[in-house]
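Right after this comes chain A.
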Amino acid sequence: MDVLIILIKAGLVVFALLNLAGLLTWAERKQSAIMQDRVGPNRANIGKLTLAGLLHPVADGIKMITKEDFIPEGANRALHTLAPAAALFPALVVFAVIPFGDTLHLFGREIPLQVASLNVGIVYIFAISSLAVYGTMLAGWASNNNYALLGGLRASSQMISYELSIGLSILGILLIYESAQLDVIVQKQGELLWGFLPKWGIFLQPLAFLLFLGAAMAENKRAPFDMPEGESEIIGYFVEYSSMKFGMFFLAEFVEIIIVSGLTVTLFFGGWQFPYLQATGFVWPFGWGELALPHLFVVLMQVGTFAVKVLIGCWILLLIRWTLPRFRYDQIMRLGWKVWFELALINLLLTAIIVLWVT
Partner candidate 1 sequence: MDGTDLLQGTAALVPHLTVITTGLVILVLDLFLTSRSRYMNEVVGLIGLVLAFALALGQAGDPRLLFSEMAIADNLAVFFHALFVLIAILTLLMSASYIRRENIVAGEYYALVLFATSGFMFVASAADLVTLFIAIETLSISTYILAGLHQDEQRSQEAAFKYFILGAFSSAILLYGIATVYGAQGHTSLVKLAEALGENDIPTMLIVGMGLIIVGLGFKVAVVPFHMWVPDVYDGAPTAITAFMSAGPKAAAFAAFLRVFFQGFASPALAQNWIPIFVVLAALTMILGNVVAITQESIKRMLAYSSIAHAGYAFVALVTLDQLGAASVLYYLVAYALMSLGAFGVLTTVAKRGERHYTFGDYAGLSSTNPLLAALMALFMFALAGFPPTSGFAGKFYIFSAAVQKGHYVLALIGVLTSVISVVYYARVVMMMYMREPDLSSSGPYVSATTGTLLGVTAAGTLFLGVFPGSVLRLAEYSVNLLFAS
Partner candidate 2 sequence: MEAFLFWIFAIVGVFCGGMVVWHRNPMGSAIYLVVTMLCLSGFYALLNGALVSVIQVLIYAGAVMVLMLFVIMMLNVQAASEEREGSLPVWIGAGVVGLVVLVKFALLLQYGKPPEAAEEFGTIQGVGAALFSTYVLPFELISVLLVVAVIGAVILTKRRAL
Partner candidate 3 sequence: MIPISYYLMVSAILFIIGAIGVLLRRNALIVLMSLELMLNAVNLSFVAYARLLNDMGGHVFVFLSITVAAAEAAVGLAIILAIYRAKQTIDVDHLSLMRY
């Protein structure tokens, strides 16, 4: 029974991730169209039904599946096939440790709304996301194409460089909440600072938030960090891919947006915490009284809060992607090693000193 519940939760998470990723492709095109004063996708239809272009992701999916699957001559077939899977897999399993709600009491069972509560949660995230680089490296190498190889090298060195900053910036969070378990971290973000301010990560670790967001965007390889495969100008590591294999790279990119947003929300914006909402209902600050709410309603509200926060996060990421110009490659590397890394170190050091001083 327990296994069944976990499987259901995992299935739901993967289902939500993949669908949201599909929707995001539409959102991105619409968003860019709005920002560039265009109409955006509006042609795909069933009869007269266009749904403001919402059918485009479906059409794209059909197109991807039915296209010719091409493997260039002299390429390593096995690795060429393995690469897209290696890119998509880490993106999908990272979400396993992100809690999307508090414990649900249903039919006398306690169901934590999280696929797996690991003691080593944060380290697990580091570990899995460090595997993401294999997809790009293998794709670049296995294509038997010099441009793809260079793209793969660019992409992987960028990812390796920013991985350090991600890790170091999260360590500050780990120090403050004294746990590496993500559900505990979110739990602790429900506490109040000075009686009214939620103890969200962004209030306690503002610098870490900026560093994390920047580094995570660089990990994601999207503008302004899209040197590895700038669509319009630079040939990237998956140039030799077509059909659904290309689709998997594409999907991985959008799933990663959701992951970045989800992690940011979980670590810095209180996860599923709604301000002042406790397990029993609202408890207002300054002794302004309480508002009791039924359990199911509270849980639904928490899950809803998490979903809304994640969606807002995704939207902001899209905005950034269409606003900022692209960095030059040497600028990316210099920023990563000479600014981001040092700032993250300083942040960690300061946090450690303050934590030691306070306790």
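As a selection rule, all candidates are chains of the complex that A comes from, given by their letters.
Just so it is clear, a contact is a pair of C-beta atoms (placed from the backbone, for glycine too) under 8 Å apart; a residue touches a chain by one contact, two chains touch by 3 or more; residues count from 1.
Predicted, not measured: the structure shown is a model, and the values here were computed from it.
**Student:** Of the candidates 1, 2 or 3, report the single one touching chain A in this complex.
**Tutor:** Result for chain A: touching candidate is 2.
**Student:** Would you pull the chain A residues touching candidate 2 in the complex into a rising list?
**Tutor:** Residues in contact with candidate 2: 76, 79, 82, 118-120, 123-124, 126-128, 130-131, 133-134, 137-138, 140-141, 149, 152-153, 156-157, 160, 163, 180.
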